[in-house]
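Omission of a single protein chain aside, the complex is shown with its protein chains in their original locations.
Labels run A, B and C following the written order; every chain starts at residue 1.
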Amino acid sequence: MSITASESVELKEKDILHSSRLGVFSSDAAEYTASIDIDVKLLSSVVAINSAHVIMLAERKILDRKIAGQILNALKQIPNDFEMKAELEDVHMNVEDYVISKIGNDSGGMMNLGKSRNDQVATAIRMALREDLILLAKSIVKLEKSLLVQSGKYSASVMPGYTHLQRGQPVTLGHHLLAHFDSLDRDFSRLVDCYLRTNLSPIGAGALSSTGFDIDRDRAAELLGFDSVLENSLDAVSSRDFATEAIYLCTQTMTDLSRLAEEIILWTTREFSFAEISDEFASTSSMMPQKKNAIVPEIFRAKTSQVLGDLTAAMGLMKSLPLSYNLDLQELTRNLWSAMDKAIVSISILSDVISELKFSVDNMMEAVKSDEFLFATELADYLVEKHHLSFREAHNRVGKLVRHVASNNSGRGQITTASPKVLSEILGVTIPAEELKLIFDPKLALQRRSAVGSPNPRLVKEAVKKRRESISKHEATINSLEDGISESRELLSSAANSIEKLGKGTGSLGR
Amino acid sequence: MSITASESVELKEKDILHSSRLGVFSSDAAEYTASIDIDVKLLSSVVAINSAHVIMLAERKILDRKIAGQILNALKQIPNDFEMKAELEDVHMNVEDYVISKIGNDSGGMMNLGKSRNDQVATAIRMALREDLILLAKSIVKLEKSLLVQSGKYSASVMPGYTHLQRGQPVTLGHHLLAHFDSLDRDFSRLVDCYLRTNLSPIGAGALSSTGFDIDRDRAAELLGFDSVLENSLDAVSSRDFATEAIYLCTQTMTDLSRLAEEIILWTTREFSFAEISDEFASTSSMMPQKKNAIVPEIFRAKTSQVLGDLTAAMGLMKSLPLSYNLDLQELTRNLWSAMDKAIVSISILSDVISELKFSVDNMMEAVKSDEFLFATELADYLVEKHHLSFREAHNRVGKLVRHVASNNSGRGQITTASPKVLSEILGVTIPAEELKLIFDPKLALQRRSAVGSPNPRLVKEAVKKRRESISKHEATINSLEDGISESRELLSSAANSIEKLGKGTGSLGR
Amino acid sequence: MSITASESVELKEKDILHSSRLGVFSSDAAEYTASIDIDVKLLSSVVAINSAHVIMLAERKILDRKIAGQILNALKQIPNDFEMKAELEDVHMNVEDYVISKIGNDSGGMMNLGKSRNDQVATAIRMALREDLILLAKSIVKLEKSLLVQSGKYSASVMPGYTHLQRGQPVTLGHHLLAHFDSLDRDFSRLVDCYLRTNLSPIGAGALSSTGFDIDRDRAAELLGFDSVLENSLDAVSSRDFATEAIYLCTQTMTDLSRLAEEIILWTTREFSFAEISDEFASTSSMMPQKKNAIVPEIFRAKTSQVLGDLTAAMGLMKSLPLSYNLDLQELTRNLWSAMDKAIVSISILSDVISELKFSVDNMMEAVKSDEFLFATELADYLVEKHHLSFREAHNRVGKLVRHVASNNSGRGQITTASPKVLSEILGVTIPAEELKLIFDPKLALQRRSAVGSPNPRLVKEAVKKRRESISKHEATINSLEDGISESRELLSSAANSIEKLGKGTGSLGR
Partner (left out) sequence: MSITASESVELKEKDILHSSRLGVFSSDAAEYTASIDIDVKLLSSVVAINSAHVIMLAERKILDRKIAGQILNALKQIPNDFEMKAELEDVHMNVEDYVISKIGNDSGGMMNLGKSRNDQVATAIRMALREDLILLAKSIVKLEKSLLVQSGKYSASVMPGYTHLQRGQPVTLGHHLLAHFDSLDRDFSRLVDCYLRTNLSPIGAGALSSTGFDIDRDRAAELLGFDSVLENSLDAVSSRDFATEAIYLCTQTMTDLSRLAEEIILWTTREFSFAEISDEFASTSSMMPQKKNAIVPEIFRAKTSQVLGDLTAAMGLMKSLPLSYNLDLQELTRNLWSAMDKAIVSISILSDVISELKFSVDNMMEAVKSDEFLFATELADYLVEKHHLSFREAHNRVGKLVRHVASNNSGRGQITTASPKVLSEILGVTIPAEELKLIFDPKLALQRRSAVGSPNPRLVKEAVKKRRESISKHEATINSLEDGISESRELLSSAANSIEKLGKGTGSLGR
């Protein structure tokens, strides 16, 4: 809703702020410096902050309860689709303009007594970020669940494990997916840390130096659901480390998951053929009719770089800014929402991709079986255990054997195709055929692994179970954060109602 | 304009591409991978490319002229406010869909014969970037003009020159502004280099491997105003170095100018009081009625970091991408336009700020006169010239003198307030009062400077004159680039008319 | 110490690893891929890890105690100035080579049974980072102390507070410095979070898939002072999020403090003259004898950007790396140490700069007194309180007054120099001279501020006191982390002694 001319007759000039002190603002400059486009996200928080501030002023008797009641009532009427005017610079002045247009300057003009846009915007960003962090937490948990379902399903499915993208040793697919789970789980713990540093209240810090009125910052913080007050007034208006931490969090999480995205791209190539992406997340070519391209993980990969770009931008922007508030900070907010939006959406859709990914356990097993080199370590371990070679000696002998086989079989050779004579000569010991078979058996190799964190199917199953409990805890954490916000909303609403009620019965100026 | 259902009856499925080969595309994935929002910028180029391609196909008799004429006619009808459908993925499929809806699949379905979205999008981005580079060139020249006007006006105005933000030696304001001009002028030369590497034609490279039809890539390039063909088909569809170079160009230019923005912020502080920003580019505070904040240069500074963020994002995105096309490249385009838009607008408004900046030559001169330390080098030079001290000896003696004066006058001392006795003792020579006066005279100090590039007012005036010619050359360059584009548009239009005319008289299939 | 030829006769080849499996390694490639230069930092950790691993193997009876004892004894003999050979690639192979050269391949060749360079290097980096994080914590606490001493000293010293580098309202210097303290204190809390995610043990994860031997990862973790095991073997060898988090921590902390560095540069300009940097941290010019440049904060500023460069490098490097180990990870370590070193040293020296900074409280007070615009908010608040104007009305009237005064006095006007008539006309009320005086009194303005986090001298003193306690807690935290490391060293040493003792009395092979 935009304010029509007739509603704002009390305003002598279009711009309630600019024109008393300064001359006409250039329209190019207005557009260049405007934040209206991103302020939409802050509207509900700005309304809540104004309400909390006015309630506190009335409770402290700094502001007449009747006026407070009028302001609170006007604030309530701001529609969800409130249309903000660009010439009023930002959400703060639009809300003040609306209130004044509703109840007049004598009352509405009191709303900003003892506070400033500087503390207000810092407070509003933190409130909006709280909600974004909760959305991000939910995206993470959603993906964790997808990973866990697949890990459980494939806890015993053998696949080649890689280092340097070269096949190393057999692992289980469930184990591989759990690696991504565990990495993502640390990002969840970072998110909780970040939330705690975000949920602090700057309101009452004023422009930079608080105010000469006897305000109660703790009460305002309580009404807005903050854990406590961000004390120092200069710090409160000029710090954005909570925002750069959130952008870092997005970058870390996206970067961690970009590795999974890359693997999906690799696994779904013809060459790997370990998985097929659902048609839902693939595209074809306008020219080549046969193409099925894993475009969602590609976009994920690209957005990871973009979020890193947001981090670079935000950090570079903060560097060397003298205290306290500078308008540079406004621009940082763009990078914050850009990073949060990208992370929330990307992680959620990656979860869908994982859920729908069709793994080809046959192809994976075939890759393991057709490549005995994957068992070279097992063979060396065998030489240590059975023939008491030192590990390094065993390693060297097996290395020579591999070199021999590889050079004779254009890189695709199988160790067991070497003649028993050659085997004995190079290894220095003779291994019975039936023992060789056991060494090259993938299931046995995995079962031999008994240490915690091994790809042994039994341990993978246990790990999945343990992580299910971890997810439950995360969900409880998210609920508790959401409850904190909900409760503060109820508290604010009921305090506002009290003031409105009291305001109707009295007319004395508080101070 | 959006296509109504009745117009697209020939399309059996909503999506002309996806559904033959693949099943249903997820709407989340469609939104996540869509480029419609940024493709608007490419629309006119995509239409031109389709036209040029079809003309070439007809000229080579690969495509029947009648069909070619129908396609060209349909392309012409695409309205400026063409509303693209998100479910069709991108601008390419929307344009094809429109043409097919107009003239049917038998004719319209021929438009993409022998080309792909991959070569088309690379071509379209280069065409759109050409125009953005011209806009950026104009912004740069605009700012150069503003700087030159002010440099000319203040060619003889004395101000303190700084190193380490400490006063060093007197310079002229005109000279200082010319430093920014010269720096910016190198960015102009970079822009021209970048344009040359941008204006190469990928069209005809197909999806990655060109086409089996006997196309003429040179002809298509000519019709689209390219300097030549970007040959290798894999390179043509998968390289984006022209785009990252453009983003670098924006970053370099903005970074260079962020130093001027910072100086405006410093100069307009109460402490410096060297300049006052026009009210047009300043804001006040919602709480502190006296404030006048130089917000445009602050936003400039912030956007500089954001453009660096775009560069980081784009470079990081390209790293390690195997050939040829990957959808990651689509996202890079966002960073390209983001950087170009920011640079074009920011530099233009900074030009306005400079034009309207009110310099206080009195305050600058007062700063010079009240700070004799600015002439310490002149004093040392005098000792070398008149008293044949070595420079290092002279430097040391003046250093001691400064230390003495500073320690006795709480940092604000004037050298000439030291007693003649002290002066003689520390310097080791006696300087007559009238000579001392000449040493500390700012105008004389500047006139003594005779080397090219000195702050001497006479040399500054000459430099301004020379740079006016440089600007004229830049304008000629810009005109020539614009003419190249205009001429290709006329060529394309006239070739299209020929085909359409011929097409009406014949029906023979070209190949 | 380098190994002489005679000591390593048992090694058949120069390179204990490469030559069995592969042919000759190019010396250019060796140099290009080497990590010896940065591995020095890992040496003591690598020795400790080998010891812990061998102890565990012996305790689990996987390794004969006699051999274990020999290895432990050889490891002990590695000198502090151990000279590593570049041709052996890295610290891991150098240590193994040393042990083998001391006790022969039969014993020494058992050291790497059941572990790999992949898990070992991940473990060693975490151990070295633990110590760097403690050094960083100490640097932070050192700077916090410097800030607190100065805050306490200047808790009542009035200075102009700034927004947009324009004077806003009076604050106290102590309050301003506390803003930096509080910001830095959040970085301390990030450090502790980062430490917890760092202090997890990858050892036992093997190359990627743990090992077929029945190892006890918890025991190895305990012997090395880790809080727990980093479970999943693929995750353990391929994740570096702990390292990127540490680099982020450095970036965040340096970026926060770069704002203080910038302020020191500004404050020590002739124009501000709020402070003088100690000669200890300043330089002069080779040409201009008078110069005194605040070069330490300049370098601090530059290093902040470099640490951000490390973060960009490290994050970009990790993007899209498939699991598990890739050699790219080795290079990340360079950025890790580069960032940690820069942060530790920079913050420590900034602490010295702060300690020695001479503030000119006279100049600061003079700046406040000579600029009545700083009290415009106080005047508006007065109009609200005494004359019941709405705040916005009061703000507008004072804005007009400022505009009037500024335009008549070339920007440096004082409000009280306006005639009483003009004052009354513009403000709409008449303010008695004695009340005006009180409004413009800086001490009173500060005393009026009663809310928590205000620049009120009384509150600043309280805040300083509270933060002293916070520092004590930080010191206790640091001590506790250090104790954890020390205790694990004793545990390791005593366990090694037990094995060595037992080893001397027995010869049975454990497995």
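Keep in mind that, in the parts below, a contact is a pair of C-beta atoms (placed from the backbone, for glycine too) under 8 Å apart; a residue touches a chain by one contact, two chains touch by 3 or more.
Model, not experiment: these values are computed from the prediction.
Asks: Quick one: say which of B:R217, B:R270, B:K292 or B:H474 touches the chain that got left out.
Replies: Only one of B:R217, B:R270, B:K292 or B:H474 touches the chain omitted from view, namely B:R217.
Asks: May I ask which residue of A:V141, A:A380 or A:A418 touches the chain that does not appear here?
Replies: Within the whole complex, the residue contacting the unshown chain is A:A380.
Asks: Which is it among C:S286, C:S472 or C:S494 that touches the chain not included here?
Replies: C:S286
Asks: Pick out which of B:D256, B:E356 or B:E482 touches the chain that's been left out of the picture.
Replies: B:D256
Asks: Can you list, in ascending order, the chain C residues touching the missing chain?
Replies: 17-18, 20-26, 28-29, 32-33, 89, 92-93, 96, 112, 115-118, 206-207, 278-293, 295-296, 298-299, 301-306, 308-314, 316-317, 326-328, 330-332, 334-335, 345-346, 348-349, 352
Asks: Need a quick check: the contact residues on chain B for the chain that isn't drawn.
Replies: Given the touch definition above, chain B has residues 16-17, 20-22, 96, 100, 105-114, 118, 161-165, 168-171, 175-176, 178-183, 186-187, 189-190, 193, 197, 204-218, 229-239, 241, 244-245, 248, 251-252, 255-256, 258-259, 261-263, 266, 301, 304-305, 308, 311-312, 315-316, 318-327, 377-378, 381, 384-385, 388-393, 395-397, 399-400, 402-403, 445, 448-455, 463, 509, 511 touching the missing chain.
Asks: Residues of chain A in contact with the chain that isn't shown?
Replies: 163-169, 265-266, 268-273, 276, 284-295, 298, 312, 315-316, 319-320, 360, 367, 371, 373-374, 376-377, 379-380, 395-396, 398-399, 401-402, 406, 410-412
Heads up, the rule we're going with is that only the chains that are shown with their structure count from here on.
Asks: Determine, using the mean of C-alpha atoms as each chain's centre, which chain is farthest from chain B.
Replies: Between chain B and every other chain, the largest centroid distance is to C.
Asks: Which of the chain pairs holds the record for C-beta pairs in contact?
Replies: That would be the chain pair A-C.
Asks: Can you work out the whole-Å distance between the CA centroids of chain B and chain C?
Replies: 36
Asks: For chain A and chain B, what's the span in angstrom between their mean Cα positions?
Replies: Taking the mean C-alpha position of each chain, the two centres sit 33 Å apart.
Asks: Taking the mean of the CA coordinates per chain, how far is chain A from chain C in Å?
Replies: Roughly 23 Å separates the two chain centres.
Asks: Mark out which residues of chain A touch at least two other chains, giving numbers and ranges.
Replies: In chain A, 17, 20-22, 96, 112, 118, 206-207, 301, 304-305, 308, 311-312, 316, 326-327 touch at least two other chains.
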